[in-house]
Structure formats: structure tokens, C-alpha cells
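Next up is a structure, given as C-alpha cells.
A protein chain is absent from this complex, but the other protein chains hold their places.
So that you can tell them apart, the chains are marked A, B and C in the order they are listed, and the count of residues begins at 1 in each.
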Amino acid sequence: MNPVVVALGRPFRLAVIGGAPPSMIGPAHRVGATFDGRFAIVAGVLSSDAGRGRAAGAQLGLDPARCYADIGSMIAAERARADGIEAVAVMTPNDSHFAIVKAAAEAGLDVIVDKPLCNDAAEADELARIVAQAGVASVVTHTYAGYAMIRQARALIADGAIGELRFAAMEYFGSGLALKVEELPDAHRRWRLRPEKSGVSLVLGDLGTHAHHLVNFVAGAPMTALSAEVGTLMPGRAVHDWASLRFRLAGGARGAMTISQAAAGAENHIALRVFGAKGHVEWMHRDHEHLRLALQDGETRIYGKGQPNLAPIAAQAARLPRRGHPEGVFEAFAVLYADFADAMLARRAGRPPDAATPSPSVADGAAGVRFVHAALASSRDDGRWVELS
Amino acid sequence: MNPVVVALGRPFRLAVIGGAPPSMIGPAHRVGATFDGRFAIVAGVLSSDAGRGRAAGAQLGLDPARCYADIGSMIAAERARADGIEAVAVMTPNDSHFAIVKAAAEAGLDVIVDKPLCNDAAEADELARIVAQAGVASVVTHTYAGYAMIRQARALIADGAIGELRFAAMEYFGSGLALKVEELPDAHRRWRLRPEKSGVSLVLGDLGTHAHHLVNFVAGAPMTALSAEVGTLMPGRAVHDWASLRFRLAGGARGAMTISQAAAGAENHIALRVFGAKGHVEWMHRDHEHLRLALQDGETRIYGKGQPNLAPIAAQAARLPRRGHPEGVFEAFAVLYADFADAMLARRAGRPPDAATPSPSVADGAAGVRFVHAALASSRDDGRWVELS
Amino acid sequence: MNPVVVALGRPFRLAVIGGAPPSMIGPAHRVGATFDGRFAIVAGVLSSDAGRGRAAGAQLGLDPARCYADIGSMIAAERARADGIEAVAVMTPNDSHFAIVKAAAEAGLDVIVDKPLCNDAAEADELARIVAQAGVASVVTHTYAGYAMIRQARALIADGAIGELRFAAMEYFGSGLALKVEELPDAHRRWRLRPEKSGVSLVLGDLGTHAHHLVNFVAGAPMTALSAEVGTLMPGRAVHDWASLRFRLAGGARGAMTISQAAAGAENHIALRVFGAKGHVEWMHRDHEHLRLALQDGETRIYGKGQPNLAPIAAQAARLPRRGHPEGVFEAFAVLYADFADAMLARRAGRPPDAATPSPSVADGAAGVRFVHAALASSRDDGRWVELS
Partner (left out) sequence: MNPVVVALGRPFRLAVIGGAPPSMIGPAHRVGATFDGRFAIVAGVLSSDAGRGRAAGAQLGLDPARCYADIGSMIAAERARADGIEAVAVMTPNDSHFAIVKAAAEAGLDVIVDKPLCNDAAEADELARIVAQAGVASVVTHTYAGYAMIRQARALIADGAIGELRFAAMEYFGSGLALKVEELPDAHRRWRLRPEKSGVSLVLGDLGTHAHHLVNFVAGAPMTALSAEVGTLMPGRAVHDWASLRFRLAGGARGAMTISQAAAGAENHIALRVFGAKGHVEWMHRDHEHLRLALQDGETRIYGKGQPNLAPIAAQAARLPRRGHPEGVFEAFAVLYADFADAMLARRAGRPPDAATPSPSVADGAAGVRFVHAALASSRDDGRWVELS
């Protein structure tokens, strides 16, 4: 049963900020939000040009009257309605997140926002402070946190399945910048290629914050220090497409991660292995619906969706909880939005929204932004170890 | 761009027949239908009890006035509306499909229906005739026909990549009946366990029709004859859970398939291999987003979503057409519904709807029902070869 | 420690019959025999032409005086030596096995022979009788019986890991006859293409007897009946390259296997799955050093070499018993030869040699030959079920 409809008699009313076609991430947010019927998308800011915004809204089935040109006018207008929005979903370029999330949270709206939270570390901390003070629910859409087997990995490690942590090893190789996309005809439309939009380090913002969250989330221990090399593989490129880090987790476990967006031929390859005294967990994106637990003194176990013995946070993170019925990115977004709804219900029940779900909050997102800046600081200083606050 | 909104200025208006919670297949249909914005679900028959139907409709966001108790009253009432339904999606138990599809098609409504098309071979042929005469668009939701790599396999074989067909080998092992589910407390609610609902052979209707369509679709050649053993593995079970077949495809290629729903521990395992004079294609459900083409005189090729050289019918069958961004069953349903919309547009443009898409039509669904009956006839006669009409 | 050297102070003295270069199987036998130092190859029949035999023997490091032109003269001459041979390894074409094995066993020599045991069912039974009467040790080299994980599969099933048997499914696809090899320049040298040499059904003798042994061995239950189609895929071919069978195992479990040597692009693909009431085991040749045990009510287990909890017959079947140090066909032959040595030691200790090892004996080999003939009889009668004696 849909817990939102149970509680309210209707879904939450959500506004989308950005994501108009031909955005790639827009459909993931919209399908995810409506997947379970916990949200109805009723308003949006789809373009700063009013006409273009209404045209895009029409494609999404939005009432033209609720297609706004900016967050401020939306907040003002929706506040005046009996059926005004209760939450906003932010999927605009990174540099705009700060102002939007700030405005929404200060208006008491719950907020779900794409990663990275923002580009500037001070702004990230400011957002974390604002959201905490406002008491609103928040989720940062680190896709992989919505995968059932990532949650199972976290649960197994928390449960002591691999014993005391020893080290984590991670690779994240995408091919989005493997070609010289800067020279393609539509390059001017790709805001990611402009550092003022995408931030001080593209590879760290785009992929690195995912990797940082994944390792923290699965290991159950925050990263406390790092030594990094960040750079550019593609000749003549203005943005970063390579990073290689060594790190420490709280408790002393070591780690290494290597990340590139210029990995020609790579299929969004993510390999995460966390080793402990008794064994390790291994998760590969190419087989994301299975998780390996390899024990030193026994056979290897494979966990998969639909098994009777999954941890509750993993079992719940399935839209089709039967063995061998594949799910993917859209369903992961549905999980994140389900968590967001749970956090919103918790807030309305007087409970702390952040604690209601395993999904990353704005506070987690702020840690990701600090990670980006720490890695850059280390790299600029030839790999010096930098502590993470 | 959403071609329906481009053509009509709005999505098609769809009614759902069945699929109320806690149905497993209901969400797949509803998410699939609305995924791309080509359909809006505006009406439904969710229970023969009017009150229960309205309650279920409320959960799905339906107007209570458009929640009907049966297909006949829905057709009558919707016909009277300017914004009446244009298509129906049928996800009720198998034994009810005939009457619903017949009524809908005869009313000129386009129809998408779960598999198997129906339980009786004569009824299946009758439906094929009615749909053809009515000229309506039709799709039978053989999930796997919505997977991009199944379409790529079909395209490669059609293109001669493996040369003249030699043989096909297929396994389909599910675990839904691996336990004695007949003895579980909720068994009385599982209509599949009652032959009068699920048909003369559960394993053949549930899994066999999928397998039959898959092999025909990928090989590009219909099955022409078979020798089958159909039976029951689980002691004390009333329905079939095992079938093993040898077969011939048009053109003379041989084949074998083995199917069970009582395959303990199986993760909806489907392995399909089609061999030709020059090589073979291999597709495994557990890695459904990749396809192998193994050549006798060269290296093996792996095809995957997002590659630049996919066949158009494969490239289009992706909701997130980038390498390494997983999709699954819901997205396959979205593909089938996109095809359904294309067929509906074709009809409205005066073109034959069935030819507009690679998705299986009611005529294909009728072939599946004939396959079930032929396999049973062979099995009853100790494996005698039976020709398929 | 080498148990033969412990017992005798030296390795067993072995003669090789056949396998001279460029034979493919000769090296497997010779490497296997000497791998552990349990056998020294001291004599041979490498050609019926004496000079050619001595030349081939020289390449293998044999004393020219112990290179013989036929089995009879070898037995006579070696019997006269204080250091005469104690065992023979037979790797000649199938049609010669009967006379050689008969002569060796009747001379009291232990015998290890390539599969199939022979071509004729009556001769096979005669050999089984002779070997039993002579009390000699015997092994038929079904390669896969030497793999550690095949033995682990047998042990798990014997131990009840999957519960009562339900069905077995098997595929065996090789590509040796995928091209029209009959038309290659060296075709006249390939004795397999001549039925008078290779037997009544090439695919059944070459691959089918392996498959028959594998399923019997792993399931721990002999095949009791079958319904088969045997035929030829390649136009204009004189030998069989295709077989598809349904079968029963003792105890009533069902099964299916499909086999072809004309499977273009196949990498000696063998997939074996055995299902029981509680789960199934899955073994794929392409990952032959791992075994899956998938349980209906729990996670899937992966067994691999070097794990601490393997069954003894699996743990012993490793030449390099550490995780992740790959082995293959040659090492499987070493396992079969180690078993042969164990059986020889058992005989010398007055214990029944066949019972000393899990390796297939001549009696098992005879069952394989009967299987070939039963499958042919069924196929000739349009798939009629045939009981296996």
C-alpha cells in the first residue's frame, strides 16, 4: 500500500525545477517520483523563458498556469493556493542548486536535488545548515544508493559479515568524455563542459561525489583523509576527467579509488570491493542486482533481489521484488523518491526526516562537496594528505 | 519528442482492466503505459464489485466516476464522453481475456493484453479474426520482446550475421512453483493454480508462450512442428510445471527447449542460443542488456545498449540509451506500450497497425495459444510429432 | 607425498597405445600420467609401422627397443622383462579399443582408455565382463570427471544439498564440426569422419558419452530411459552432429539434453543444471572452476578450488589447491591418472579397484556405449521411449 495515500488520501504535490526535454536526467526524476504514486507532479520551472517553460510543461502534462519562470515566483504563487506544492525536485545545472534549495527550504518546502549538491564548499555547508534549521526533508539523488544490493552490502557490513574493516577499493569509469565532445556541434549546449556551471572539477563533481557517497555508505564509515591526483587525460581539455585517490575511513581502514570520465569503451563501470578481517563484499555495476560476499573460511555467497534472507533496507528497495526480474536506474530513482516521501511523512509526524531513510540527505551531499575540494587541494599540493572535515 | 503528443496534442486515453493491488503485473502495465507520456490512464475496471473498484481506482488516482464494474458498462459510458477512452489494457486472469478483448475490439478500441492471449485455441483464432476485421491496434505483452538486446538478436539474424539457421536451444526456468505453494495460506487467491482460470497447462501458458514467441521472434522463423513432454514435477500438484520440447522452425532448423516453473533456486533463468552456419547468438536473462554474437571464424562480439552500431529497432528500445545505465522489466513494458502507441498512430494514419511495430500482436498471441495445445496433444500421444498451423 | 612411490619405491610402469604427434589427446594422456610422478611412460605402440613407431617413440623419449608395432608383441616382450609394463593407456581410434583393452586385461594389465569405450554395445559389455573377471583396474577418461567442481557437485547432491531430485538439464555444444571439415585438405586423416572408425553416431560417441556420464555422475543416479532425436545439421554430412534427448533418472527425475558438434562459434560449451526440491546446482564449462548452489530459501553459494569446506573428493582433485590459480584439461587428466594409480594400488592391496576412485571404470564406459545405441534406437523409431539396461 502507498503510505502517502494512506496517510493523506492523496499523493504529495511536487514541483520539478529543470529536466525539460532533451534532458537525460529529467525522465529519471519524473518516472521515479510518480512510480509508486507517492508524488504527483503539479508544477514546474522548466525554463526562464515563460513561453518555453509552458511549452515544456505541456509535454509533461502540466497546467500552464503552474509553469513558472523561476523558483521565487513559483513559491509565491503556490503558497497562495490551497493545493500548493509541498516539495521541489531540483535537476538544473549544478551552479543553480544553491539558490533554489535555499529558497525552497526557507519556504518550508521539502527538497530533493540532483548531485552534486552544489559547486562551492561554503555554500554546501550553508545549505546543510539551512535545511537542518528549516527541518525540511531532503534527499540528494545519488542513484546507486537506491540499488537494493548496495543497501544489502551496507547491511552486511554493518552486521559484521566481513569483520573489522581493512580496506576499500573502487573504480568508476565512464565514457561520456572519452571522445573530444568539446568539438561536437552541440558542445555549446553541454553545460557540464563549462566549469562555471559544472564546478571546479567535472570528474569529481559528476562521478567522484557518487563514489565518495558509495564508499562511505557501504562501508558505514566516513572518509576522513585523502591523497589525490586530479587531472585531464584528453589533450586540450579544460575540465578534469581523471582522479586517483588514496584514502582513510573512520576507524583506520585504507582505501583507493580511481575515476575517469574519459574511459573509452567503458559501460559506466563501477567496481566496489570492501575488505574486512573475515571476507569481502564485491559489487560490480555490470551485475548490479547481485552482490558477492566472499568469506575467507567458507564459500562465496551471492545475494540477489527476491531472496528470502535480505536485509529489510534491501528487500524494500525493489519495485518488482521477485528473483530474476531486472530493474535499473529508473527504479533506483523510485527508491530514492520513496525514501523522500518517507522522510516527508516523518517530518509531518514530528520525527527527524533525515533519520527516516537510508537515502543521502543534504548533509551527506555537503560532505561530497567538501570531498571534491579536499581532493583538489591535495592534488594541487602534489598528493599531500588532506583531512576531511 | 513524444510522437503521440506531437500528433494529437495530448496522450492517448487508456483504460486498465484488472491489475489492482496487490497484483504484480498491474504496476508493470501502468508504469509502462505512462513512462513516456504517450498514455494517460483515465478509466478502469478494477473489480466486479463497484465499491471495491472505486477504492482501488482511488489508489491509482482514477476518477471514481470512471471506475466501472465490467467492460460492457465501461464501453457504453465512455462512448458517451467526448474524452472517452481510446484503448484498453487487459491484465485480468487468462480465462477472462476472450470476452474483454472481443468486446473492446468490436467497439473499435485498441487493445493491449497480457499473455497468454487466452486459454482456448478456437477462441484465440476467433480473437485474431475479430481484431483483424476491426482493424484495431493490438499488442500482447510478451515482456522479452521489449528488451533491446532481443531485438538486436532478431536484427542480426535477419541481417545474416550467423548465416543459414541450424538450430535453436532454449531453457526457461522459473521458481514460482518450486515450493508447494498450493499449501500456503494465500493459495486460494492464486488464480494460476486453478486450471479453469489459468488454462490447460500452466507452465505452457505462463512460460511456454513467452518461450515460443522468443524463439520465433529472434530466429525470424515460426515454429512449424514439435514433439513434447509436458508434466508435473511436484508430487501432488494439479497443474503442469515441466515441459521439454523438440521442434522445427520454418526452413528446417531444429530446436529444443526445456521449461519449468518448479526450478528451485532459479532466478527466472532464460538462456536462448540460435546457431547458424557461421556462428551463433547467445542471450541470457541474467545479463539481459548484453548479447553475444560468437563467430566461427572470428572473435566474439558483445552488443550492448548505447553502442553506436545497434540496429534501429534495438536502439529505439531503450529508455536511457547510454551504456551501462541498467533498465529492466518496467522499461520493457514501456517499449511495448510505445509500440502500441505507434500502432495506434498508424491506424489513425490509415496504415496497418500490426505492421507498425515489432511487438507481438493478437495474431502472434493466437499462435502462442495454438502452440500450447499442440504441445499438449504431442505429450498426450507420448511425444508424437505434431504440426503447428 | 606420491602414494605410488611410497608404496613401491618407484612409479608404475605405463605403456601408451596411440597418441603420437600430431594427436591432440596424446599430450593430455602423457602429461596427465606423469604429472604427479605416479607413472613413468616406458613403452608404447605408436604406429603399426615399426620404423615410424620408433621415430615417434624417440620424440617421447622412449627406448626404441620398447616401441612395439602392436599390443600382442608388446605384451609378449614386456612380460619377459623384469621391469615390464604394469598398465596400458589406450588413445587409439574407437574401433581399435576392444581388441586392445581385451588383450591387456586378459594379460592382467591395468588399463586406462579414452572414451567412448568402444563402438559396439555387445563388445562394450564383453569388455566390462573381461575386466571384472580379470580384476584389473580400469579408467575411462571422461575428462570432466576429473574436474574438482564436478566432483563437488556430485558430493553436494549426494549430501542432500538440493533435496530430492526433480530434473536435470544439459547442453553440450562444440564447434569441431561447425564447418564442412569433410572438405578440408586433411579430411582423409580425420578418422572421426569415418563411421567405421568412430562408430554408429559421431556426436553421441564423441560428446554424448561425456554428457551421459556427467549427468549420471553428478546426479548420482543412472539414466534409465530416454527419448531421442539424432541427426545431422550440416547438409551433405555422413555422420551425426546433433542429438536432443529427454530422459529419466533412477528415482524418477526427468531430464533433457541437447548436443551438437556443429555449433558454430561454440567454445566447448557445457551447461549442467540439476534441480531438486530445495535448490539446484549449476556448472558451466566456461567457468569450470566454480560451482553454483542456488537455494530456494537462501542465498546462492559459489564453491571454488581452495575453499576450506569442499568435499574431500573435490579437494583432492586439484593439482594446485589454492584459490584463483587456474587449472584445466591437463590437470583433469592428472586427476584421472591419479585415480587410476589409486585403483592399481587397491588391486595390489587386494581391494576392489573400481571402488577405490570416483573415476569412471570400464563398466561405466560400457553404460555409455549402451546409451549411444539406445538413443539411436529411439531416434530411428521417431523418438519412442527406450529403457536403458
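FYI, a residue touches a chain if its C-beta (ideal position, glycine included) is under 8 Å from a C-beta of that chain, and two chains touch if they have at least 3 such contacts.
None of these values were measured; they are calculated from a predicted model.
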**Prompt:** Any idea which of B:R10, B:R194 or B:R301 touches the chain not displayed?
**Reply:** B:R301
**Message:** In the whole complex, not just what's shown, which of A:L8, A:A69, A:L295 or A:A377 touches the removed chain?
**Reply:** A:L295
**Message:** Residue by residue, what part of subunit A touches the chain that was omitted?
**Reply:** 162-163, 166-167, 169, 171, 173, 175, 178-179, 227, 229, 231, 233-234, 242, 244, 246, 254, 256, 258, 260, 262-267, 271, 273, 275-280, 293-296, 300, 382-385
**Prompt:** Which subunit B residues touch the hidden chain?
**Reply:** 292-293, 297-304, 307-309
**Asked** In terms of residues, what is the contact footprint of the unshown chain on subunit C?
**Response** 1-2, 5, 11, 21, 24, 27-28, 31, 34-35, 37, 40, 58-61, 174-175, 266-269, 285-288, 304, 306, 319-320, 322-331
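Throughout what follows, only the chains that are shown with their structure count from here on.
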**Request:** Averaging each chain's C-alpha atoms to get its centre, pick out the one most distant from subunit C.
**Result:** A
**Asked** Given the contact rule stated at the top, which pair of chains has the most C-beta pairs in contact?
**Response** B-C
**Asked** What is the distance in Å between the mean C-alpha positions of subunit B and subunit C?
**Response** 44
**Complete:** Among all residues of subunit B, those touching at least two other chains are 175, 266-267
